[in-house]
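Inspection log for the structure reproduced underneath, given as structure tokens.
Complex shown without one protein chain; remaining protein chains in place.
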Amino acid sequence: MKKIGEIGWVEKDIPSIGPQDALLKPLAIAPCTSDVHTVWEGAIGERHDLILGHEAVGEVVEVGNLVKNIKVGDRVLVPAITPDWGSDAAQRGFSSQTGAPLGGWKYSNYKDGSMAEYFTCNEADFNLAILPENISPADGVMLVDMWSTGFMGAENANIPLGGSVAVLGIGAVGLSAILGAKLQGAGRIFAVGTRPVSVEVAKEYGATDIISYKDGDTGDQIKEATDGEGVDAVIVAGGGSDILIDAVKSARAGSVVSNINYFGEGENIPIPRTPWGFGMADIDIHTGLCPGGRTRMEQLANIVTYGRGDPSKLITHRFDALEDLEEALLLMKDKPRNLIKPVVILGD
Amino acid sequence: MKKIGEIGWVEKDIPSIGPQDALLKPLAIAPCTSDVHTVWEGAIGERHDLILGHEAVGEVVEVGNLVKNIKVGDRVLVPAITPDWGSDAAQRGFSSQTGAPLGGWKYSNYKDGSMAEYFTCNEADFNLAILPENISPADGVMLVDMWSTGFMGAENANIPLGGSVAVLGIGAVGLSAILGAKLQGAGRIFAVGTRPVSVEVAKEYGATDIISYKDGDTGDQIKEATDGEGVDAVIVAGGGSDILIDAVKSARAGSVVSNINYFGEGENIPIPRTPWGFGMADIDIHTGLCPGGRTRMEQLANIVTYGRGDPSKLITHRFDALEDLEEALLLMKDKPRNLIKPVVILGD
Amino acid sequence: MKKIGEIGWVEKDIPSIGPQDALLKPLAIAPCTSDVHTVWEGAIGERHDLILGHEAVGEVVEVGNLVKNIKVGDRVLVPAITPDWGSDAAQRGFSSQTGAPLGGWKYSNYKDGSMAEYFTCNEADFNLAILPENISPADGVMLVDMWSTGFMGAENANIPLGGSVAVLGIGAVGLSAILGAKLQGAGRIFAVGTRPVSVEVAKEYGATDIISYKDGDTGDQIKEATDGEGVDAVIVAGGGSDILIDAVKSARAGSVVSNINYFGEGENIPIPRTPWGFGMADIDIHTGLCPGGRTRMEQLANIVTYGRGDPSKLITHRFDALEDLEEALLLMKDKPRNLIKPVVILGD
Partner (left out) sequence: MKKIGEIGWVEKDIPSIGPQDALLKPLAIAPCTSDVHTVWEGAIGERHDLILGHEAVGEVVEVGNLVKNIKVGDRVLVPAITPDWGSDAAQRGFSSQTGAPLGGWKYSNYKDGSMAEYFTCNEADFNLAILPENISPADGVMLVDMWSTGFMGAENANIPLGGSVAVLGIGAVGLSAILGAKLQGAGRIFAVGTRPVSVEVAKEYGATDIISYKDGDTGDQIKEATDGEGVDAVIVAGGGSDILIDAVKSARAGSVVSNINYFGEGENIPIPRTPWGFGMADIDIHTGLCPGGRTRMEQLANIVTYGRGDPSKLITHRFDALEDLEEALLLMKDKPRNLIKPVVILGD
């Protein structure tokens, strides 16, 4: 990213590392919708010559002198969120909010990202997780943000065993939320979206009903399908500033609306007063930022290792050279109908 | 209530009771701001010849043939919310939402309230609690809605021991939230309001800092007082449609905004996008409706019995005849500066 | 059950019902290990001419005059636990403990059970759930106790997404716990048991590792398989008085031991001091009694309806006449190696 609205290649020195850091080269990189927000919408403000990218699997090429467990040559999952684990926010249980709101999100925000020949990771021992041999770098890169964010959406949704869930949006993170809802014990899962390629994965990941906003108001459709009651949990995984209106209308009294959508524009986000029971219908609105850190990455890897879910279903486009990153990024920007997620694979 | 905008006395038959119900006569009655919303704002829609009132202590004069524990002559706390305990919502843990959103709220909503010579209570064994001898009817009536709602605001706020809390609004329910926050282990408690009579009780109930919106933006003041960080929990106990803007601005990343405010107007309730961390700052928005039922009432009575709080501090005006109800209700409408809560006391 | 140690048929009048009750005839009945405890071990004390059975699907033949939703002819799931929903324990969130410890367990304990031509259900509207057409009575009867208990074991175990679980015991309830752990997002699941018929279902339900106590100490084997660390959660679904010793030894510091085992003998149940970290290793021991009620039954039915699990896998023996109950019960007593669960099917 050269500046808002402009991308291109920048020549920089190999970054130096601190005593707890690691230097890595990427084995697999995926562009993210957030990168698109950052560049073309200026969502996080102006940045100059910032290297993009926060979804990567890498190989360690150097470690700081205080790093004990991670070694040169290790192939590792690099979480999109790399907390400062001692910080006040982490001690309070909010590790993604370290230092500042959203402060655990460092790559392509506070520092250069992974779309480069080399990139660094802070607190390497605590943020990097060994990539198990049974997981390819391409599959692994689906875990570090998409799965972690989508699953968090389900974890925050307090889904009763056998309960009903609606997932609004079926991009890569929404699809991950569907799988997350299934892994949290949901019964009926409504997937709200229209792209055929996503609908297919939605069903494979556990969706039982597909709702298209083209067939009418989302909330009305979900209410109708649930005898006027609404669902036990709504996961908001996409949509514009007004999406909480659909979400709250879809939720029953005594439920959770779990947001994993990045609201990129608008002064305020509206909650619909009457469907919200005038603020008294026990419809809670949860939020969060993708969990990071080594333990989270290891737990997500277990989901693959023990056959609970298959991350490769999210990958629709594969590239094999660093130069392809620009094309992959533009894919995310243009969102052709056959796209879920592109990956640039530099090792295997 | 004769119709929206008009109050007066209505002659009705003594209500008949079902096999699980009780018939009561009031010993103490308090009007509530909701009654004002109902009559003069038409908040719940048109009603004709509806008897108002949902805050009462009563004496049992008749019980249905399936009632086992409650007996004629018992003096009882009558919760504002009287759930159908077998309902699906109650089984799911949301007893105040039985039957419909806010469906546990029956008095002066679905049926006649307690501002009458006689009134009834459904599922008497499970909704009525014996008034302990050490609690006067006037004090008791502060528990059935004000304390139960205000305390719920604190319980939902997930306050860390020693954590900081801001309570927006210091009417009777906001003051109860302050006491609730103290009873949940809060350290610093900001009370946001201006009336001297309320400020005094706020301090007695545990507030450590008083914030006036007259001195500037509430969120700015609270951020400034907390080194730019915000508080661990915000309890919204009053305000107009825009109050969540103040609330979210006052909250730190990783916190809860706990709403106990009845939003009476506006199509949508706005959440401020940037202070909310674009929907990703782990600032959850909880809601709820006053918990009812016998067990809740007994637990609140324990707070008085064991010296943890004094409900009489909320009472600023006392009347002693049923006829005074109109004056008491108009007090709630006009809110003179020396008012917190009026009570009409018909027994002792 | 004629008395402790003796079973046989007893002639009784058709039971009369109260205004909230239903009278049912069984469509499918399963004997339970608890029935064996009751008869041959006298686990709940002496009983004379008590009709056994608390696992049934039935058809409604009569309803009390206050019953509104359940109708004659309805085919219903009858939960093993039928709470008094208004009771203090239910209001506190412990519906299975209504009236007395374990008081929600009425069938074949406080009153006659379902191994009869007719049996009753209290609070029929709130305890009976319509059997969906896609679920057979035989499959349905697996839900009312086995699944509800086993799943509760997993729900109480606080399993992190991708976390590791050990299930001690792979009878019908242990197998249900394995499926429950999978439905709660577990990664690796150790099943501890030896019967081939159960081992096979354990794998189908989600177990990834089979541990036999014949190969050495259970705790040692699980510690060894987890690099000396132990698992995130242990579900105790069988075993004698000493089984918590194995359980706590298998658990890591910061974990839950979730008990669903009925401890039938011994004065005390020992916790091993050192593996328990001298009482300070954050290894919590959770307990509970099978959740009952209509909502729970509906949620479990959703698990079947939406393809999340198949209850028929638990059924190894099928009978088709009421007279076969004795043989089915003796199967549960004798536990031949090819048995998981027998069912007597009287309707379809």
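In order of appearance the chains are A, B and C, and numbering begins at 1 in each one.
Here is the rule we go by: a residue touches a chain if its C-beta (ideal position, glycine included) is under 8 Å from a C-beta of that chain, and two chains touch if they have at least 3 such contacts.
On a predicted model such as this, the values are computed, not experimentally measured, just so you know.
Asker: Touch as defined at the start, partner being the missing chain; which of C:18, C:42 or C:277 qualifies?
Answerer: Among C:18, C:42 or C:277, only C:277 touches the chain that is not shown.
Asker: Can you work out which residue in C:66, C:269 or C:322 touches the chain that's missing from view?
Answerer: C:269
Asker: Considering the whole complex, which of B:47, B:92 or B:182 touches the chain not shown?
Answerer: Looking across B:47, B:92 or B:182, the contact with the absent chain belongs to B:182.
Asker: Decide which residue listed in C:96, C:127, C:226 or C:250 touches the omitted chain of the complex.
Answerer: C:96
Asker: Which residue numbers on subunit A touch the omitted chain?
Answerer: Answer for subunit A: residues 19, 66, 85-88, 90-93, 95, 123, 125-126, 293-296 touch the chain left out.
Asker: What is the set of subunit B residues that contact the non-displayed chain in the whole complex?
Answerer: 151, 155, 160-164, 180, 182-189, 208, 298-303, 305-308
Asker: Using the touch rule from the top, list residues of subunit C that touch the missing partner.
Answerer: Touching the chain left out of view, subunit C contributes residues 43, 89, 92-94, 96-97, 100-103, 160, 236, 241, 244-245, 253-254, 259-273, 276-289.
By definition in this document, only the chains that are shown with their structure count from here on.
Asker: Identify the chains adjacent to both subunit A and subunit C in the sense defined at the top.
Answerer: Chains that touch both subunit A and subunit C, as defined above, are B.
Asker: Please state which pair of chains has more C-beta contact pairs than any other pair.
Answerer: Per-pair contact counts point to A-B as the maximum.
Asker: Multi-chain contacts only, two chains or more: what residues does subunit A have there?
Answerer: Those would be 160.
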